[in-house]
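Here's the structure we're looking at; comments come further down.
Apart from one protein chain that is not included, each protein chain of the complex appears where it belongs.
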Amino acid sequence: MIEAKGVTFKYDSVTALNDVSLRIERGLKYALLGANGAGKTTFLLHLNGILRPLSGKILLDGVEIIYERKALSNLRRRVGVVFQDPEVQLFSATVAEDVSFGPMNLGLSPEEVKKRVDDSLNACGIYELKERPTHFLSHGQKKLAAIAGVIAMEPQVLVLDEPIAGLDHVHREQVIDIFSRLNGSGVTLIMSTHDIDLAYEWADRVIVMKDGAVAGIGTPIEIFSDEQLLKSSFLYKPIVLEIYERLIRRGVLKEDGIVPRFRDELLRCLE
Amino acid sequence: MIEAKGVTFKYDSVTALNDVSLRIERGLKYALLGANGAGKTTFLLHLNGILRPLSGKILLDGVEIIYERKALSNLRRRVGVVFQDPEVQLFSATVAEDVSFGPMNLGLSPEEVKKRVDDSLNACGIYELKERPTHFLSHGQKKLAAIAGVIAMEPQVLVLDEPIAGLDHVHREQVIDIFSRLNGSGVTLIMSTHDIDLAYEWADRVIVMKDGAVAGIGTPIEIFSDEQLLKSSFLYKPIVLEIYERLIRRGVLKEDGIVPRFRDELLRCLE
Amino acid sequence: MPDRFAYSNAIRDVHPVEKLVFSFSCMAISLISGSTAVHLIVFMMMAVVLFMARIPLRYYVGIMFKAFVFVFLGSVAVAYGAVDLKGAAFVFFRAFAAISCFYFLIFTTPAADILSVLRKIRIPSIIIELMGLTYRFIFVFMDITQKTRTAQSSRLGYDGLKNSYRSMGILISSLFARMLRQADYLNTALESRGFTGELNVMQRGFKSSAVNIAAITVIDIFLIVIGSR
Partner (left out) sequence: MKRMFNYKYFGAVAALLILIPHPAYAMHIMEGFLPFSWCAFWYVCSIPFLIYGVIMVKRATRDNTKLKLLLGLCGAFVFVMSAMKIPSVMGSCSHPTGVGLGAIVFGPAVMSVLGGIVLLFQALLLAHGGISTFGANVFSMAVVGPMVSYIIYLFLKRAKAPVWLSVFLAAALGDLATYVVTAFQLALAFPSESGGVAGSFIKFLAVFAVTQVPIAVAEGILTVLVYNYLTANSAEELKTLASREA
């Protein structure tokens, strides 16, 4: 669906991305891991044309993106980005106004804008916050409003930059639930995160970045079984997998081909 | 050391704290848990007199705080607050200038101010950033500078509002290490956080807030064994404790009175 | 931004008063002097000093080239408005000398140090305090603005003129609203560190150097002598 081919990017003279080539397949959930400064955010900002590669190219459905207004507008219609800090993403006075920002820019009719706003507020479970001033919201509510603002544009790909950072337990679950439902309706998801346990249980594919390059890509089990990769990328093993492996080694559990991914699955093995 | 007695507080007409009574004992480490909007920050701001209870009172060493300049200044000398967002706390052009602000307000001699600045920069491991302009710092470094600015006042109690939110792994460890060392030298710590695993492994006492009231207070093991409390306060069990309990129940591990608190401790049990 | 070099150049620790006096005296002499020789000497001297301060040569040449284009066309404009070609050439060299002095200052002297000099010369403290706050929060607000603008444009906020104006109106007013809240938070945070109205902070100590003072005096006298010949 989206492909990066040899993408290199520099801030001033500091290389942030170094020859990144990567394919994002339609309908899958990707988790993007890597230390701070590994180039995760920089890579994500390339996916909807906010940053332009210094060399290399980004392809959407096999067509190279050109950086002029119409093509970019088409790209941004299809690829939505939820930024890390909801404070900078909520700029309107009320939640409804903010969510309507994207649909208004799409030039939709007032009825259609209203419908999109209501639908995406409902999808995020914050319809009752509709008329609230944005700065009175809690951090978790701000995050939900920011997500609603992006999904109101009905993107086919949703790029999420550390969407669960700083959220409490309840909001975290709520956010992940929204993502699952979106994915169920066919939206491709790419999420950067520091939460290794989440990446392990949630993602279809894990991408590991290091020093501006892709250090590994594969299924969660493939990635998290690669001790070498984990060590060199300053990652660690998800606790569920680690304890499962220990219990197998201790003979408490028997290998049956199904490795638990969720905490509850592991706990069920221990019933 | 500090005691809240029946403290109630409202923003406009919204009740933020409802009859909170609580004792903070000298030299302990407290973790304050609770969902967004449970009243954690509001409570913390009462501890050094930034907010004034609508009814009820705050006592310092058994003496009720009065809200006039001299008493407040004495209180703030003894109770320091590190705010969640370092951007709102750092106001000066360079790190050294910013850190010197508190000691200057204490009316110390120039030599003493200089000594305090150097000491607290060293304690936070950022002495080499001394003459750096604040705006060149990374988020983690800003956090450390904000902490240095508060400990330069040599408070007896340190109030920390979500000090690890948004920090990467390395800065997180660094910050927690600073707190442990401060606690070792006798400083009482009160930290609000969403990180349940951290609260479990770090705190001497856990305080749970819900809807502006104290829902529970006790040792980490007490609190996290209280299924009822966890459920009603939207908290969950730390994964280390949960797996440990299962393994005990399954008979894989034997109860020996020492419940593991850190992930590594649990893994060591399984060696 | 030249600010970056101001904090990391090789003469960062030279007393800011010396740097200010050096820059201003050379600038004043250049502006008063009718001698193109003086202008050229000042330009070369500043280039050498900045080279010694280890400002990357490529950067300096780049920014000087930009200045060259501006100053050249500016002189042409002045020539159109008023004076003849010779006069325009004179304006050109004079401006270039003054710009060299100006760049010397902003490349080698951090704003924080300039503020401490202003404090020393008894500029009212309210001004210094406002300047200090402005300086610090310029960077905070720039960061917020840039991020918000990115978020807006990823939602097609700058797609077409109508969207652009609306988005920019929202951007500025949201920044204003944020600034109001930020003032609240800052007040709270500073009060908890004992703020009662004065923003006093420790002043960085600088050593003055007799050699520098002598050098500046000699250079100034030399320039005046050259100029009056």
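Chains: A, B and C, in written order; residue numbering restarts at 1 for each.
The rule is simple: contacts are C-beta pairs under 8 Å (C-beta built on N, C-alpha and C of every residue); 3 or more make two chains touch, one makes a residue touch a chain.
Because the structure is predicted, anything quoted here is derived from the model rather than measured.
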Using the definition of touch stated at the top, determine which of C:28, C:89 or C:117 touches the missing chain.
-> C:28
Option from C:111, C:202 or C:223 whose C-beta touches the chain left out | C:111
So which of C:89, C:175 or C:219 would be touching the chain we can't see?
-> C:175
Mind pulling the chain C residues that touch the left-out chain?
-> 1-3, 23-24, 27-28, 30-32, 63, 69-71, 73-74, 76-78, 80-84, 91, 94-99, 102-103, 105-106, 111, 114, 124, 126-127, 129-138, 140-142, 145, 158, 161, 164-166, 168-177, 179-180, 182-184, 186-187, 190, 195-197, 199
Logged for chain A, residues touching the omitted partner chain are 93, 133
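Methods note: only the chains that are shown with their structure count from here on.
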How many Å are there between the centre of chain A and the centre of chain B, using C-alpha atoms for each centre?
-> 30
Chain A and chain C: spacing of chain centres that average the CA atoms, whole Å = 41
In the complex, chain C touches chain B at residues 3-4, 7, 110-112, 115, 132-133, 135-136, 139-140, 182, 185-186, 188-196, 199-202, 204
Spell out the part of chain A that touches chain C in their complex, as residue ranges.
-> 45, 48, 50, 69, 72-73, 76-77, 80-81, 83, 85, 87-89, 91-93, 101-102, 104-106, 135, 149-150, 153
Using the touch definition up top, name the residues of chain A that touch chain B in the complex.
-> 35-36, 138-141, 165-171, 194, 234, 239, 242-243, 246-247, 250, 252, 263, 266-267, 270
